[in-house]
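Take this structure, written in structure tokens, and hold onto it; I'll ask about it next.
For this view, one protein chain was removed and the others were kept in their places.
Then we have chain A:
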Amino acid sequence: MLKTFSIGGVHPHENKLSAHQPIITAEVPAKAVILLGQHIGAPAKPIVAKGDVVKVGTKIAEPAGFVSAAIHSSVSGKVAKIDTIVDASGYAKPAIFIDVEGDEWEETIDRSTTLVKECELSTEEIVKKIADAGIVGLGGACFPTQVKLCPPPSFKAECVIINAVECEPYLTADHQLMLEHAEEIMVGVSILMKAVKVNKAFIGIENNKPDAIELMTKVASGYAGIEVVPLKVKYPQGGEKQLIDAITKRQVASGALPISTGAVVQNVGTAFAVYEAVQKNKPLFERVITVTGKSVAKPSNFLARIGTPMKQLIDACGGLPEDTGKVIGGGPMMGKALVNIEVPTAKGSSGILIMNRKEAKRGEAQTCIRCAKCVSACPMGLEPYLLGALSENGDFETMEKERIMDCIECGSCQFTCPANRPLLDYCRLGKGKVGAMIRARQAKK
């Protein structure tokens, strides 16, 4: 019996169309646009000005606060301007525009492919290097990694959990990364273990990737304390709290930090980025992105520089299909539709999904038939039908009592609803309003 999390969950069609497509290094764009807010927390402060010459890997923005991350240039060339650009949501966001000239890397970066296993650095040095490299959680939430590696002193880390679940349908970036860079990932995991001073790590992989499980298990045998845990396929297993539950059978209490269970969860992509940052001095300026969709001519996995226009990646897969209904940044469950395809990729871009018109069409919302499918699907044990109704009627006080802040916005409720109710939309609205209410209350104190 394979392990999985204990409550709720759904199983959407996997549609891993780009599985086993080797990672292709995408072309360096002619113009890169690097957003300043690519992570949770305060947007970074630019430290370059118009006309400055930058190389690949040059730091161009400093973190602005504790929860923030540094940003590095992904290209070499001249800073054209620091201005706003319409991002995936349609709002203008500050960004650094770089005109690309050549492809000159910072000399400090080790560009060889030789595996560097030994890491002699102390815990503090590792964390500092990770912070300097601007690494954030690459699963999509983009939480600055150094913050996660320094839990509040009242908590003690007991193990590292590596999220290699990739539970989102369609996405294959992490899967392919494991197949091609298993050794590097293991070194990255060992470094993460050292950073939080634990000697146990689990790598959770869903068993729809048997080749990755086999390879990772084989490679892990050469490293002390790393165990690969095959997991049953169930969405949203990649959620931090769900993964902790699946692997350690400990549940995170409502409102508590995941570290309270003693687990530090990191994405597999993050582990790879940590390896590159610590062992190769390479800051985070490129990542693996899946470009996929049923009508896409050639679904692929790209290693793309951050700041590449999404259109360029789509074109590299054979262009935007005729019957495109929606282009989604991320996976189909948690991703958000893009308002235009010129937007640049960011640290959190795990995939670009092109849905055809038929797939993209939302069913017409009907009245709730009280079937409670959403209640059984909710992995956080909430009652989405109730939260949806409360949000619709603006009763945010009751929503707070109904634990809306526990919602992880996984969309299982909306996915399972036979009446096509936009439950996630309403829950997101409520979460936003309740969050603002709580902050206002704390500010008053």
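In the analysis below, contacts are C-beta pairs under 8 Å (C-beta built on N, C-alpha and C of every residue); 3 or more make two chains touch, one makes a residue touch a chain; residues count from 1.
We adopt the following convention: contacts and distances are computed from a predicted model.
Remark: of the listed names "ABC-type Fe3+/spermidine/putrescine transport system ATPase subunit", "L-serine deaminase", "Ion-translocating oxidoreductase complex subunit B" or "Gluconate 2-dehydrogenase (Acceptor)", the one matching the undisplayed chain in UniProt is "Ion-translocating oxidoreductase complex subunit B".
Per the touch definition above, the residue from A:Ile24, A:Ile40, A:Ala64 or A:Val86 contacting the chain not shown is A:Val86.
Shown as candidates are A:Ser122, A:Ser221, A:Asn340 or A:Gln366; the residue that touches the absent chain is A:Asn340. Against the chain not displayed here, chain A makes contact via residues 86, 89-92, 336-337, 339-340, 361-362, 365, 392, 422, 425-426, 428-429, 432.
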